[in-house]
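Removed: one protein chain of the complex. Kept in place: all other protein chains.
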Amino acid sequence: MIEPRPIVEARGIHKHFAALHVLKGVDLLVAERELVFVIGPSGSGKSTLLRCLNRLEEPSSGSVVVDGIDLLDRRTDLNHARQRIGMVFQSFNLYPHMTALGNVTLALRKVAGKSRAEADEIGHAALARVGLADRADHRPGQLSGGQQQRVAIARSIALEPRVMLFDEPTSALDPELVGSVLGVMRSLRESGMTMVVVSHEMGFARAAADRVVFMDHGLIVEQGAPAEIFESPAHERTRAFIGQIQRH
Amino acid sequence: MIESFLNVGIMVQAWPIILAGLGNTILLSLMVVPLGLGGGIMLALLSTVKHPWVRYPLMAWVDFFRAFPPLVLLIFLYAGLPFAGLELGGFACVGIAFFLNTGSYYGEVLRAGIDSVPAGQIEAARSTGLSRLQALVWVVLPQAVRNVLPDLLSNTLEVIKLTSLASVVALPELLFQARQAQSLTYNPTPIVAAAVVYFLLLWPLVRLLSTLENRAMASR
Partner (left out) sequence: MSNWDRFVETFFNARVMARYWPDIVEGLWLTIGLAALIVVTGLIAGLVLALVRALGVRVLNWAIIFVVDVFRALPPLVIIVLIYFGLPSIDIAPSGFVSTWISLGLVLMAFSEEIFWAGITAVPRGQWEAARSTGLGFGETLAYVVLPQALRITIPPLTNRTIAITKGTALGSVVAVTEILGQASSAVSNSYNPSPLTLGAAAYLLLFLPVVVFGRWVESKFAWRR
């Protein structure tokens, strides 16, 4: 059997913030249709790694190739590449001066060059996929946190990305609103979306992830199937972290 | 060009005149800033009285003097009142105009500051037996001032700059002195010198303000 070429290939990623060495040579390969879960204590570098994958953060060294496009090549049209890499943020980052539909269609119109009618049609479909067809004309301020995060997901999927990055998508939500966002993520997974998720939702990881990656101090400590990592971690640090999380 | 704008000979000649003007500008500022601030505190304290008979006349007063260009007010006092037999002199006119005009501006700033202090502060103070005025002066006002400090400083900068208007009614402040020197020497160097002096005098305040304002806007 021939291994398919991974859709995300990050190799030897280092990141320095002034004197701080946040990533110390990380390799992360993600296959198509795979859901990779990245866990680790705060400050372990997992969010920074995620942000290197669409170059919101500039890696100090290493290479990032997504869907065959070398993101660190100066000749790459970064804005075009980023349309293929969806990102969902912890704090939603919806544009407060636009409606839900406006949020979803902005890049469609301005980057993908679609007409307003086309963009609106795609936007409505994307909002329907996250269960918010009836909220298209609402402003972010009129939506609950869970709804805002689902609009943010719609903003990404409207661009038909090849990969989606989730940076702690449920950490800013009240507990009763987490379910709706995870529901949308699960249906994305079922539709075959490739996803890299940084999150503390261990239940979701167990149920939906193909692979769990544990990071600490800027390095990947170990990775494997969820059952492996959660039931029988090989490293002491992994065991300690998972023990801590599960005591909550 | 250098001959006209930065003529050293003329600079040396005009320097004592400019220096005297700078002294008077500082003295004038030391008079009008407290005067305007005092007026503003009075207006702000009055604005806490929500009775319509106080509230609306007060609003009208403040808007009236904010709508009036200060120079118009000054000219009215200086050139108009003498026709009614009331010759006040430039100094008094400047004082009155600043009290009315900048007092209204300070009043608005302080009122916004007082509004920003939670009502619970007055209630807590009153519950310990302080009178209304005591609660306002000792509990609310200090917090109000802190909350609107950038605006207060910005207003103060404007007031100091406004003292240049006094040149129009022949008070020998910095701009007036510079213009005197200019007409004596037929050369604009003294005005350039005055501008440089103003800049050096006020630049630190401008820098400070710019820092404070950026911080305030970012925390919105």
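Going by the order they are written in, the chains are A and B; count residues from 1 in each one.
Assume a contact is a pair of C-beta atoms (placed from the backbone, for glycine too) under 8 Å apart; a residue touches a chain by one contact, two chains touch by 3 or more.
Everything quoted here is computed from the prediction, not taken from an experiment.
Among A:V26, A:M87 or A:A136, the one in contact with the hidden chain is A:M87.
In the full complex, chain B touches the hidden chain at residues 1, 4-5, 63-64, 66-72, 75-76, 79-81, 83-84, 157-158, 161-165, 167-168, 175, 179, 182, 187-188, 191-192, 194-195, 198-199, 201-203, 205-207, 209-210, 213-214, 217-218, 220. Take chain A: the residues that touch the chain left off the picture are 54, 56, 79-83, 85-87, 89, 91, 93-97, 106-107, 110-112, 140-141, 152, 155-156, 159.
Here is the rule we go by: only the chains that are shown with their structure count from here on.
Note on chain placement: the centre of chain A and the centre of chain B lie 54 Å apart, centres being C-alpha means.
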